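Here it is: the structure, laid out below.
One protein chain is absent from this view; the other protein chains keep their places.
Lettered A and B in written order, each chain numbered from 1.
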Amino acid sequence: MSWYQLPATVPWLTIAVLLPLAGALLVLLAPSAARSAIKQLGVLTTVFTLVLVGLLLGGFQQGTAGLQFDEHHSWITNLGISYHLGVDGLSLFLLGLNALLFLLALAVTDPKMPRFKEFVLLMLVLEAATTGVLVALDLILFYVFWEATLVPLYLLIGAWGEGRRIYAAFKFLIYTVLASFFMLVAILALAALNANQTGTLTFDWSTLVQHPVTGSVDVLGIRVGIQVLLFLGFAVAFAVKMPLFPVHTWLPAAYTASPVPTLLIFAGLISKLGAYGFLRFNLSLFPDGTRSAGPYLAGLAVTGILYGALMALVQSDLKRLVAYASMSHLGFIGLGIFTQNLLGVEGALIQMINHGVIIAALFLTVAMIERRAGTRDRTQLRGLEQRAPLFAALFLVVSLAALGLPGLNGFVGEFLIMLGAWSRFLPLAVGAGLGVILAAWYVLRMYQGAFQEAPSQPTAFAEARWTEAGVLAPLLALMVVLGVSPAFFPAAVQATVQAVVSR
Amino acid sequence: MIDLSAVHIDYQTVLPELVVTGTIVVVLLLDLVVPPDRRRWLAVVSVVGLAIALIASIPLWGQHRSAFADTMAGDSFAAFFNVLLLAVTILTVLISPRYLRCVHLDFGEYYALVLSAAAGMMLLAAATSLMTIFLGIELLSLALYVLCSFSRLQEHSQESGLKYLLLGGFATGFLLYGMALIYGATGSTTLLGIRAFVTSSPGTNVLLLLGIGFLSVGLAFKASAAPFHMWTPDVYEGAPTIVTTFMSVATKAAAFAAVGRIFVATLPSLEAQWYVPLALIAVLSMSIGNVVAITQSNLKRLLAYSGIAHAGFIFLGILPGTTDGLAASLFYIAAYAAMNFGAFAVVTALDAKGEHADELTYWTGLFYRRPFLATTMTIFMLSLAGIPPTVGFFAKLFVFQALVTAHLWIPLIVGILTTVISLYYYLRVIVVMVTVPEGAPVEREGVGLPMTVVVGLSALGTTVMGLVPQVFGWALQATRF
Partner (left out) sequence: MLSDYFPLLIFVVVIVGFGVVAIVVPGFIGGHRPNAAADLAYESGIVPREGARRRFSVSFYLTAMLFIIFDVEAIFIYPWAVILKSLRWFGVAEMGVFVAILLVALIYIWAKGALEWGD
């Protein structure tokens, strides 16, 4: 079932990847003094991309598990590397989130910032790369896009960030690149093993999925399944990107140093790419490996939930608070993925969208507070509600969504994840529940502290402007729509998720 | 009586080398009659000669000629390297006149020497006998010794040339000793004869292994691989930048051509014996090159250490002892040629203008003074660091793929770890270039059309070579001996 039929001959996904690049090219040719023109160019490019992705959302055949808008061309034939793009239930809505967040990020970018042209250029290149990550189905092609996201991100943090930006950028880069290389080795090994089994060397996801590798090897005297080893190779890369608990230490530094538009992408989208990678590759390619190693990662995810929540409790810097809150919520996604059952994975997919929407909104509102009050220290903000009731209302909705209030979107995902976890890892579900309670604690304390208590001295705090409300509006609308009628979402992805968990 | 037909005289096999040699003679004589202010015509004549040689190399593609009593080969492998070396030489000559005028080194001998070095490299790439290999190495080395100390009034340059000469002479001694031992062990100087001996009499032959060991030392020196790399940073730093640009790329390529012919084409059956020493060279080169490069503040030295590291990566493809692995190495060499030549060309462009332009501090805020050079340099740095979608990534990918197929895990792990380390210093260059300078921005100035074209071509090659699938196909074809 789909709303309409898109012509199959058009390479939709290639266009989706190339569109931001074309915009970047135009920006490159524009003189750097023409700031408003560059801004319009950037926003227009992302609007077009969003429209295109919207078209794809409507033209997507719901209820089928297979790949759609498939494009398959041979590339480096000698090594079995191909150009294969496609979309299924796993990537469909993330593609939408991707386009939306880039539009918002460019909309809030201040044209008066230094080196504005280069900033927009890098953001558009980043959008092309992230789009590519979501649609690439050849493992090498995926890896190319995956690594290609790093350079723009590195420069965006390193050149436009605040505080210890170079340190943060390097730390992020070294972590992710080191982890990615584990994935590269796993990719190469997987293809080599598959070539031994089937006789043809290929990196194509859809082919590899049909021939799961088997067997085991001795590693330092211990018998380990090959699937587990490969699983771990991929898992390291995705766990760092997400990030899961012990490899998260780049996150606070990088989030704190990022400029706001980059932060939206960083927190809202880049972390989802890690989760998407788990679903697309770990669960699909190594179902047995996931069954043996998944519980440990689920344990790490719950550790992350609690750790992030506890860290968020002790932060007074709102940006860092939201950063840890983000990490805590990402733990839910990880937990959902590794339940490996329909409810959990579907919950994780929904939560990925939710998290992107909520965290982006939270960071945006924090940035608005900082711009007004000149500080983002929780302890120095008091009673803003009286000065800016509309702003406070916006902030409250976002906060309530973040703590998982039923009726808003945060609840749906977390609830499904808890249901899924309940049937597989009961103790972990209990731990995650504890995380929900902690979330309520730090979110409400943040709201109460900043907006409700009586101010010690009256401070000027401007009301929300139309432009600000306009930027937040699509996010708030999504929170409500996803919260009130969550059913349309699973319908589109259920077939794909069913195929993934039944492998 | 000597039977000339058995020697198999075949001029087409060596036609590219002959053309280049002829051009040397022409350039030397022209230098005597051309007035000093018209010396750029020497460059034009050189380029024409090199271009003809390049065209003459193409018919060798797909052939399996063996000429002059099996001492020279006319095959795809030779054609691949001829095209690569000639392209690099042409690009070098194109950007030479302006640089030489700027640093007051505009002498006609320069072109003759560069052409001699190129002829030596081509000879080395086509050589299939120990004698011709030695001849090629000496021809290229002697020309480069002079070129390194070409800046006669600069002490650094003299030091560079002398160091290269002394250490190079030492390495040549090893090389020749190794060749003598191999001849003693096998009774043949041609690679075909050696191969026949090795396959017909298996078993450990100490004399032969010793010879191969010494031979590897000599070749590793030319390829500037650790632990025979000590000369590289000093020589690269002291030599005129344009010479460094040329030799950092071309010498390495030519040395690896010989390594490929000797180890993969001639001695694959001894892989078990030579694997450990070569793996050690590769691992050491990658580790030392990438780690020491971190501490460098001079760009020429930084690129020298980076070159040592890349020599290690190229050696990785040799390790499996298969032609597929060698193809990965060949692709890596081509990739390295594009990106490293480009990086050094940018240094050359800056060096022609200012004093101490090779110090990293000079590069602060280069994006705002020289956007074109800084942007292309960024591409080269990303590619050297192996970040997709540049060709540097694909080069590493293919080499790693070869290692995975051959189950050589330890070199692979070292390669990956050192790649991560290398990110630090490559990206530091980019960060320096985007850092806002403190003083007033310096006037933007051009670098001339040839430099723009050459740097632009290198950047284009660095960006698209990995995405065009045919290039790896060519590398595969070139290794079908």
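In this text, contacts are C-beta pairs under 8 Å (C-beta built on N, C-alpha and C of every residue); 3 or more make two chains touch, one makes a residue touch a chain.
The shown structure was predicted, so the numbers you read here are calculated from the model rather than taken from an experiment.
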Shown chains that the omitted chain touches within the full complex: B
Selected residue (touches chain absent from view) among B:L207, B:V276, B:I410 or B:V436: B:L207
Chain B residues that touch the omitted chain in the full complex: 1-2, 4, 25, 28-29, 31-32, 184-185, 187, 207
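The definition used in the following text is that only the chains that are shown with their structure count from here on.
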Rounded Å distance, chain A centre to chain B centre (Cα mean): 43
Contact set on chain B toward chain A in their complex: 382, 387-389, 393, 397-398, 400-401, 404-405, 412, 416-417, 419-420, 423-424, 427, 430-431, 434, 436, 469, 472-473, 476
Contact set on chain A toward chain B in their complex: 74-79, 81, 114, 140, 143-145, 147-148, 150-151, 154-155, 158-159, 166, 170, 173-174, 177-178, 181, 184-185, 188-189, 192
